Every structure is written in structure tokens, then in C-alpha cells.
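Here the complex is missing a single protein chain, while all its other protein chains stay put.
This part shows chain A:
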Amino acid sequence: MRISPSFGLRTAVAAFVMLLTVPASLAQQPIKVGIVTLLSGPAAGPFGVPARNAAELTAETLNAGTVPAPYTQKGFGGTPIELVIIDEAGGPQKQVAEFRNLAPRVDIVIGYISSGDCLAIAPVAEELKKLTILFDCGTPRIFEDASYKYVFRTGPTGTMDNVSVALYLVERNPNVKSIAGINQNYAWGQDSWADFENSMKTLKPGIEVKTSQMPKLFAGQFGAEITTLLGSGAEVIHSSMWGGDLEGLVLQGAPRGLFEKHKVILSAGEPAINRLSTRIPDGTILGARGPFGPFAPDTELARWLKTNYQDRYQVPPNYASFKMAQAILAVKAAYEKAKGAGSAVPDQDRIIAALENLTFEGPGGAVKMSLGKGHQAIMDAAVGTTKVEGGQLKMVDVVRYPAEKVNPPDGVKSEAWIKSDLKK
């Protein structure tokens, strides 16, 4: 009998399709963790690549069993973990497609920096019943507008970033009368400014908003906006910029006296300090989206991440690195809690049950999964002021705000909470 070439081809295609459809089960060794982070595009440098580096470092040290307590056990409960890394670039439509392809190949998905991607992925994760950990995206809408069983976010929302810098500002300048803003014209910039503006209006009723500049995302050049800000007469300037835009603002604004004439707040400025370093003028108020990077507590876990990361990549880990490590450790904590509760190889439902409302230790300190019915983390917030000492950028006057003070209680929307109950 002769086998036609098209028959052979068809068999091969059929075999290939079958291979793709076989679901990975949790019982298989090792545990496969899908990591989705920006590997290309403007956000890859400040966030995506530091997060991927932290993921690789964490996975390797976990498998080697060299992470400090309480994470000394190898891998997840003794089972080694294996990463499957994919790029987050390309927009929500592409990401939903990639998630659908990734989900059957891995046991857990950890990822997503862009809030748009997080919003699009969450319902799909729910539909596919795949445990998915959002590690970085900021919008509180995810668990405020919907509730999920299979989706968690182990990093705090963007709400506390701007609430905490507003508190910090009012404590230091109780007589502040006017504010202005320069934020990128997209959801993150708009939300950050709205949170800051509303926080200031709650904390200092009657505060005057001089101007809100919204340059295009990745504009890079802010000559006109800086002129407007300099002429606005505002005492304080708020910016949630990041990446190249933030560097542009600092490098173009500092020589023109923007930082001398005004108190400048960079609510998400931490990832830029490794590149800008001493070029950030003294007295700038800086946030790190949580107790990360230079604001990390002096614990063994923080030292583990800082030392190993510095040794391996020759730069300190930034908040994106901290949040990625935190997400992986969250799953480990939940996995081992579920395992300790009796089952040798915990199934997904048990891991979910263990992760809900869990309090665990991350490299930035304690993390409480207390919002969104136990699916959304809150953490302490930290804010500091920059100061160049001996040719090095230092953070001085660092204040930690307890998590409950800078986050709304469960079931209350951030926007409403800022407007009514923030002051207390």
C-alpha cells in the first residue's frame, strides 16, 4: 500500500492539533508558570524587563531553595517551577489571543503591566477557569466593577500612590493653596491626576487647581507645558509620568527652574532613579507605588532580592521587580498553605481558597489580600524626598503609611472613598 504524501501531512497536522489541545494538569512536574510582561515597546525598559529579570531570579533561587524564610522550601512545596515567558506588547486584543493560547500550556499565569490588558484578560481568565495573578497594573476598576474567582492582584492599586503623596504633601506644607499637574494623556495619567486632585480637595477644601497639562503619551518634549507650569503660579506640581517622558520632564524642567520654583511630586518616579540618579533635583517628592525599591523595609527578604538582583543585573531592582517577586511568592505561599492543609498536590480550587484573604510576606513587607472579596492586595505606602548626598541620590524623610489609611475598605469604590472618607 502506498501512503500518499497528503495523508502523511494530514496525520502530522492532526497530531499537532491534538498536542496543542491536551491540557496540562497540575499533577505534572514541574509546575509551569506563564509570565506575561512587556518585552518590547517603551514600557519594557522601566517595567517589563526588570519584572522579567525578577521572575527569572525568583524562579531560579526558589528552585535552588536559597530564598530566606518563610520561603525556604524548594520550588512550590518542593516541586520545581518552570517559567514560560511571553511578550505583553501589542494591545489587549492580541493579549487575549495570547492568553487563550498560553492558558492550556501552563498551570498559573502571572503577568500584565498595562491596565487595559488586565481589564481585558480578567473575564477571559474567569471563562477559562485559569488561576491568573495580575502583578502590576494599577486601575482599581478591575475588582471594583466586577468580581472574579480565578483572578487575583497581588500588587496594590494605583489609588494609594496618589493618596499617599497628597497626605505627605499636606503634612509637610499644611498651608498649601494651589496645585497643578502634568500627566500623560492616557488612562494612567488621567486617573492618577483625578486621584491626586480629589485627594487634595478632600484634605484641603478650597485648594486652587491652576492647570492640568495632559501632553500626549511618549511626547518626550514638554517645552510648552513647562512654560505654562512656570507661569501658572502653582505651589505644587504633580506628575505620574514614567519612562522616557519622565526623564524628558526632569531633564527639560530642571534647567528651567521648574523644581526650584515649585514643589514637584513624581508619584511613580522610582524606576527613573537608576537612570537619572543625581539629576533629580533635591526636594522632589517621590513615590514607588508601594514600599518598594529604596523604600523597602530592612528585612532578610528585601535584602535577598536587592543583593541577588544587583549581583546578577548590575542595577538595583525597581518596583516592577519587587512586584513580580511578590506575585510569585504569593502563589508559593498559597500553594504551600493549601498543601499543608492536607492534599499532597493541591488542585487549583484549593490554591484559590488559600490565596483568598491571605496575608503573606513580600520583599516590600506584609501584603494583605483584603479588597475585592479577598482578591486584591493592599500594602503600606511609602513616600520620600530626594536629596543628593556625597554624589549619590538618597531618599530622606521617608514616611510609611499603614495600608488601611491609604486604601478604601472592601466594597467601597476608590473614587467615592477619596471624595468622602479619606480625611476621617
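Details
The criterion applied here is as follows: a contact is a pair of C-beta atoms (placed from the backbone, for glycine too) under 8 Å apart; a residue touches a chain by one contact, two chains touch by 3 or more; residues count from 1.
Throughout what follows, contacts and distances are computed from a predicted model.
One chain of the assembly is not displayed; among "Phosphonate C-P lyase system protein PhnK", "ABC transporter permease", "Succinate dehydrogenase subunit D" or "Rod shape-determining protein MreD", its UniProt protein name is "ABC transporter permease". Annotation: of A:Q190, A:Q252 or A:N274, A:Q190 touches the absent chain (contact as defined above). Note on the undisplayed chain: of the listed residues A:V96, A:A254 or A:V399, the one touching it is A:V96. Within the whole complex, the absent chain has one touching residue among A:V33, A:I81, A:I108 or A:V124, and that is A:V124.
If you put the hidden chain back, the residue from A:D87, A:D282, A:E356 or A:D410 that touches it is A:D87.
Even with one chain removed from view, chain A keeps its contact list with that chain: residues 20-21, 39-40, 85-87, 89-94, 96-98, 100-104, 115-116, 119-120, 123-124, 127-128, 139, 141, 146, 185-188, 190-191, 194, 217.
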